[in-house]
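Below: one structure in structure tokens.
Of the protein chains in this complex, all but one are displayed in their positions.
Chains: A and B, in written order; residue numbering restarts at 1 for each.
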Amino acid sequence: MAEAVAFYGLTAVALGASLMVVLSRNMVHAAVSLIPVLLAIAGYYVLLGAEFLAAIQILIYAGAITVLILFVILLTEGATGLRVRPRNEQVPLGAITCLVLAALLIAVLTRTPWPQTRSSLPEYNPGAVGESFLTAYVLPFEAMSLLIVACLVGAIVVARREE
Amino acid sequence: MAEVIRIVLSVVIVFTFVAVGVALFLVLMERKVSAWVQARIGPRHVGPYGALQTVADLLKLLQKEHILPAGADRLMFAAAPVVVAVAALLSYVVLPWGPGVIVRDLGVGVLYFTSVLSLEVVGILTAGWASNNKYALLGGLRSAAQMVSYELPLGFSILTVATITGTLSTVRMVEAQPYPWYTYPSVIVAGLVFLVAATAESNRIPFDLPEAESELVAGYFSEYSPLRFALFQLGEYGSLFATSALFVTLFLGGWRGPFELPLVGPVVDGIFWFLLKTYAVVFFFMWVRWTYPRFRIDQLLNVSWKLLLPVSLANLLLAGLLIAGSG
Partner (left out) sequence: MIGLEHYLVSSALLFAAGLFAVLTRRNAVAILMGIELMLNAANINFVAFTKFVSPELVRGHIAALIVIALAACEAAVGLALVISAYRHLETVQVDEINLMKW
């Protein structure tokens, strides 16, 4: 019961705010609306027993990536972006595509008989994630760290003003 | 049902404490400490030794008119101070006040703490933008750059302690202290990095660029009038107290005291020592604020990226080596 209330509340927030992200003419409003979406998804993670992931989601997505996005909006167009046309001429086509895709996905996802598991998640979530990362998935972990270093260097090189 | 009552009760207690014991008291304390540093007397007319000065200030703020600047974004202007205050309040969930006295001992404790505090910057940035004022916007942008850069050393110094204790839960971190002697080099460096980064995270001198009054009027809250200004103050002092409390939890033994108080039992004893240590750390922050001048913005970012980040990364490695070396 409590789980259902939480789920539907989070879903309402996530979907409502994501509509704001997609439709708002004001870029700053769109970027700020991204935050409730990401927080609601962190709430999903808590409901799904992934508390470590929920904390990471808030820390990296809501606390860092959105701030970065807001920062860039304010540095580039900020509120002046209000005057320009926010959308291109593909709106009708895009809307149809997205609605068809959503209908198709929902139809497929709800009709597939997913195998349900009997076993449950490990008790201590951060420990389980860490152990899995450093044993079975150590290679993706290393690849990811390499990628992060590469993109750190890349971002600095691209954004730096030429002397 | 008992769970719901517990939640409501803890929210009420924590909020009352933050409003009275933190926001009201710390503003008074700041004024008294600044007076002490500058050899003045400080507030003394309202109440005994001026103790009710901030209460009087709050009453004055409550009576004043709300002002919405021309061209401001109404909704975001109103929402920003609430975001800042709520983010600060949320971090109190994982603070261990005494043995068993904690709102909720989360498995991801310190990670949760840093993540909710990182939400504060969103409120500051939107406050700066929504005010439709160039000084406010500059203050908001500076604050975003500063808080994002200092989150990294702060996070790494917390991670160092997490590596040594093998847990993210704040309660178990307190129980793991005193840390094994061979980890001390690492713990001390982590503590120093934490202190510097926490000063910057709470936007205080010498890192108070976002609100540098000599260049930016008052930074991101230049345009804010009474109650919303009070909410910003609540958020600011709330997060100052929370980071001090986290410092106490991670490095100064949390609720444990050098000796047990007679006759009061472990809970009161724990809360006493916890509050004593936390207010001592808060005093340290205030002392620094009224003693040192302000950094320039480029110096500020250099300190974070070129000094604190490499040091804290190397320190994390050192902690790992120390633990591995000791078997």
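The definition used in the following text is that a contact is a pair of C-beta atoms (placed from the backbone, for glycine too) under 8 Å apart; a residue touches a chain by one contact, two chains touch by 3 or more.
The shown structure was predicted, so the numbers you read here are calculated from the model rather than taken from an experiment.
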Omitted chain's touching partners, listed by label: A
Contact footprint on chain A, counting only the chain that is left out: 3-4, 7, 11, 14-15, 18-19, 21-22, 27, 30-31, 34, 37-38, 41, 44-45, 47-50, 52-53, 56-57, 60-61, 64-65, 68-69, 71-73, 75-77, 81, 84-88, 90-91, 93-95, 97-99, 101-102, 105-106, 109-110, 114-117, 119-122, 125, 128-129, 132-133, 136-137, 140, 144, 147-148, 151-152, 154-156, 158-159, 161
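In this text, only the chains that are shown with their structure count from here on.
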Between chain B and chain A, distance of the C-alpha-averaged centres to the nearest whole Å: 28
Parts of chain A lying in touch with chain B, wherever the complex brings them together: 28-29, 32, 35, 51-52, 54-56, 58-59, 62-64, 66-68, 70-71, 74-75, 78-79, 124-126
Residues of chain B touching chain A in the complex: 73, 76, 106-108, 111-112, 114-116, 118-119, 121-122, 125-126, 129, 132, 137, 140-141, 144-145, 148, 151, 168
